[in-house]
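One chain of protein is taken out of this complex; the other chains stay put.
On to chain A.
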Amino acid sequence: MQRLAYACAEAVAAQLKPGVTEREAARMQRAWLRERGVNDWFHLPFAWFGDRTAFVNFRVPLQFFPTNRRLEAGMPFILDMAPVYKGFTADIGYSGCLGLNPVHDKLLADLEAHRELILREVRERRSLREIYEDVERLMTRQGYANRHRAYPFGVIAHKVDRVKERRWSPHLLGFGTQSLKGLASDALHGHRDGWSPLWSPYTFSDHPPRPGLWAVEPHLGFRGTGVKFEEILVVTDSRDPEQSAFWLDDDVPHVRRWAEEKSA
């Protein structure tokens, strides 16, 4: 499922050209996935262009929704989609840039350290809140701002679960109702057992990683440029550190890009 979502992101990114609006880019993602059988969403596709990739002046959640901002040469963009297919959810983030932009390249390269840090600390079973703070510290050291603080509850990740298949799957404020229901039920159970399906900087995330699938999305911001990735981290209760946590797939565009840069 995650591969399908990334394939969609790459296909849409390849079609982006100057003048395309965020709304059009989001529509392109929806159409591409619908053609391949997706009819439910954890959240509807987002597209952010230019300084909106860094959430500049974002104050209310409505600003996350795609606008009529047009893409220009050299502009960074982020495509973010969370399709549900046969009950399986993917939630991915794809950062790209239309043409050359050395700042964007640098940010994207620096994101690699965060992917490694998160995996290492999750395997060490550090508290989610501590990992969050370490990620933020690394961002600060790199000279960037933590932009995932701008997400609802400032989350860097959230749990994803299987979703019941329904013929009719409405969405509410951009989020699929089935997925919201699952998240709410996790939150309820978690609240009883002392854990949370949201990975945030707050006390409710002050617990070790809970087994399951986590959609992790560290988001760097540097002045008017933002980059992120979002992919599934699998956390298990295995005692073997390697098996206790791993990224669902290492064959994703940003990892391929880092490998190419190293071999170049």
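Following the convention adopted for this analysis, a residue touches a chain if its C-beta (ideal position, glycine included) is under 8 Å from a C-beta of that chain, and two chains touch if they have at least 3 such contacts; residues count from 1.
Everything below uses one rule, namely that contacts and distances are computed from a predicted model.
The chain that is not shown carries the UniProt protein name "Short chain dehydrogenase", picked from "YeeE/YedE family protein", "Multiple sugar transport system permease protein", "Short chain dehydrogenase" or "Cytochrome c oxidase subunit 1". Taking the complete complex into account, A:201 is the one of A:45, A:76, A:201 or A:226 that touches the chain left out. The missing chain, though absent from the display, is touched by one residue of A:7, A:119, A:145 or A:234; that residue is A:145. Of the listed positions A:27, A:70 or A:106, the one in contact with the omitted chain in the full complex is A:106.
Residues of chain A that touch the chain left out of view are 102-103, 106, 140-143, 145, 149, 201, 222-223.
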